[in-house]
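This structure is in structure tokens; I'll ask about it shortly.
With one protein chain removed, the remaining protein chains of the complex are shown where they sit.
Chain naming follows the written order as A, B and C, and within any one chain the residues start at number 1.
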Amino acid sequence: PAVLARYCLALGDDALVFSHRLSQWCSNAPDLEEDIALANTALDLLGQARLLLARAAAADPALVPALPEGSPVPPEDALAFFRDDRDFANVRLAEVPNGDFAEVVVRLLLFSTWRLALFEQLAGSRDAVLAAVAAKGRKELAYHREYAARWFLTLAQGTDESRRRLLAALDGLWPLWPELFSTHPVEAAAAEAGVGVDPAAVAGAVDAVVEQVFTASGVTRPERGALAGVRGRFGRDGAHTEALSRMLAEMQVVARAHPKGLW
Amino acid sequence: PAVLARYCLALGDDALVFSHRLSQWCSNAPDLEEDIALANTALDLLGQARLLLARAAAADPALVPALPEGSPVPPEDALAFFRDDRDFANVRLAEVPNGDFAEVVVRLLLFSTWRLALFEQLAGSRDAVLAAVAAKGRKELAYHREYAARWFLTLAQGTDESRRRLLAALDGLWPLWPELFSTHPVEAAAAEAGVGVDPAAVAGAVDAVVEQVFTASGVTRPERGALAGVRGRFGRDGAHTEALSRMLAEMQVVARAHPKGLW
Amino acid sequence: MTATAEPELAEHFEATLRRNDRIEPRDWMPEAYRATLVRQIAQHAHSEVIGMQPEGNWVTRAPSLRRKAVLLAKVQDEAGHGLYLYSACETLGTSRRELTEKLISGRQKYSSIFNYPTLSYADVGTIGWLVDGAAICNQVPLCRTSFGPYGRAMIRICKEESFHQRQGYELLMTMMRGTDEQRAMVQESVDRFWWPALMMFGPPDADSPNTERSMAWGIKRNTNDELRQKFVDMTVPQARALGVTLPDPELRWDEQRQAHHFGQPDWAEFKQVVSGNGPCNAQRVAHRKRAHDEGAWVREAATAFAAKQAAAAEETGDRR
Partner (left out) sequence: MTATAEPELAEHFEATLRRNDRIEPRDWMPEAYRATLVRQIAQHAHSEVIGMQPEGNWVTRAPSLRRKAVLLAKVQDEAGHGLYLYSACETLGTSRRELTEKLISGRQKYSSIFNYPTLSYADVGTIGWLVDGAAICNQVPLCRTSFGPYGRAMIRICKEESFHQRQGYELLMTMMRGTDEQRAMVQESVDRFWWPALMMFGPPDADSPNTERSMAWGIKRNTNDELRQKFVDMTVPQARALGVTLPDPELRWDEQRQAHHFGQPDWAEFKQVVSGNGPCNAQRVAHRKRAHDEGAWVREAATAFAAKQAAAAEETGDRR
């Protein structure tokens, strides 16, 4: 159960953190349709995050931060709002600060392609809750991927400016890609136990999908190396970029100001 | 003493909040010299803020937020880090988010011209501490004003682009100017008691200085009306812009995470 | 247009109004009716779009994941409402692009309520309860408005607004069951939004010169003061149930009128806000303009891509 809990927390944090970045687009998108689409994606991921954090808390209540006696804060919120950045297990791709619209398109393409592959496997998890979350989530992720791939093609072939921005975004995010396929001990243990997926096992399939989008768009794969961790530790280990603690300062401020608050 | 405390708090908050905005320029200025100059200005104002908050706390300890028993946090930090935006008494000019370099030049010109006029009067305050703070601060403020006026002239007469940006910044900040001269009851009472200055009393003199800078730079005074308050309440009353609570979320996050911390 | 004489068309238009039937985009309509409608619908669309900002201000600070989802969904709905309403304008021959230009250059207005800042999470609830509540009072009669696409958009919008209003009220109810600080937040928020909410119905009837004509055209169904009274009567018992006071010392039940007597908002403040000096006017328009300007390259790319696709399709067609 400790492995299951930590595994659900990792997948939940990916969704929670990237959902937050997407929610920062609210009222800032290039057009109303995109504002709606990005909010919708943020909502889908937020929904996944809530189920996964709740599963994590149920599987191992020791994970949930202690709150003042009598606090009505539910476990999902205790996990979301009362952990520090070093206790978040999300990959760094989820947390980097927003750039322009090309950046969100590329990030969403990479994130949803990867996560969809994981969820397709996870639909067969021995943990029934996780399997159900994955079964529901894969439809959402397939839609996100479609949306991102469509815009990837559009920006790649739209104007010189859009292509320039798309390539710059891809170049900037590419160093974060390998981290998604480096197996963390928790993932290895979860795969071993039949509840989770080893991301390295889906690397080939995921790469083929991304390559297909690149080819259709006339984009060549960047050659940037992987972004190093800190002492070999990555996002899953709680070693994040400087951006995460800033993001959490904003995200958690009201909840933390009212540890006994009822919302 | 309650009036003196609230008066010192208002002047202290002006300095604290604008100092924070200036400190956000750190490593972002157009050149190293400007980075140094803006940091220096931020430091001067931070120094003023510390003395004024300490004076406020000494004059009326009831103003200082309560902290957990055994907390070693000194009063100046309790005031800076453990009040919410609605308890800050700074004028809104101090808090609005940073724009480009023209914005900081105009804001610093307006702020330092106004504050210098106040401090010149305050040097004769019946409160010896406040008088000493003002006597020291006026030299700093005179320097800040010189710096801002020099850049105001440079940007006004530099390039078309710099002039365009300067005028846009001036236009954007001008609605915040009248608030600086609207007398708050605490200011009126402090002036009455001979410890403070009624800002309305220095309005003419301050305006003449600003007008001089405008004339030298070939800039005409904007015609924008005053920014309304909320139900007639302004920054001094704790009615702030949306930006202040966001700024404080970041500024206060570490201190609040460690209410018993020793730094 | 040239086939039928104008007096005849005008008679047909008037007859439709008399029957309380709907005018449809292809029907003939007087130019003044069209212009008034475009202005009114555009102002409403702009209000939805600008209205995303004050609530959006708290999306990233929502204090629970459930509240974050509710708020994000609500702001998303507002974008949707903006879309329907711009579409209704397009049936009248005015493009979204044109209207957006008017919004960001300050030539068209939006509801003055959004020129007030949101200063605590309680404001999210208060906006749902009071602001959406006032909007519903304004909008329910518009479901029967004479112009078809507008009326149909309003039916959908009102349904969603009612949902938002209940959600807002429920947030406040929940907070009132929380800590003392939370209760104080709710009261403070209601104190700030009460008068601006009353202003949402527009100036008193005596100062509202266009009301009569809009009512004759079936674009408006009630006067400002009628709607304001209705809102107050509806809201007072809700405030009591919530446990907050409304900041109006004159407020009392008038047994004779069987309605509440209430004080007048500060109409000088209203004028100041409408004329552009409200606490957030410049900020709101600048935010919209920035987002719009920053998105220009994306919209251009989409247009260029669509043109290339169309050209390619045509070429393929030619070759066949």
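In this section, a contact is a pair of C-beta atoms (placed from the backbone, for glycine too) under 8 Å apart; a residue touches a chain by one contact, two chains touch by 3 or more.
Keep in mind the model is a prediction, meaning the values are calculated, not measured.
Considering the complete complex, the chain that is not shown touches A, B. Touching the chain that is not shown, out of B:9, B:49, B:116 or B:186: B:49 (per the contact rule at the top).
Residue B:81 is the one among B:81, B:119, B:147 or B:181 that touches the chain not shown.
When the whole complex is considered, the residue among B:8, B:89, B:155 or B:170 that touches the unshown chain is B:155. By the touch criterion stated above, the residues of chain A touching the omitted chain are 85-86, 172, 175, 224-232, 239-242, 245, 249. Counting the whole complex, the residues of chain B in touch with the unshown chain are 16, 20, 23-24, 26-36, 39-40, 42-43, 46-47, 49-50, 53, 72-74, 76-77, 80-81, 100-101, 153-155, 157-159, 161-162, 165, 250-251, 253-255, 258, 260-263.
The rule is short, and it goes like this: only the chains that are shown with their structure count from here on.
A complete topology is adopted by the chain contact network, contact being made between every pair of chains. A summary of chain positions shows that the Cα centroid lying nearest the centre of all protein Cα atoms is that of chain C.
In this assembly, the C-alpha centroid of chain A lies 35 Å from the C-alpha centroid of chain C. We define each chain's centre as the mean of its Cα atoms; on that basis chain A and chain B are separated by 41 Å.
In chain A, the residues that touch at least two other chains are 250, 253. Residue positions 61 of chain C each touch two or more of the other chains.
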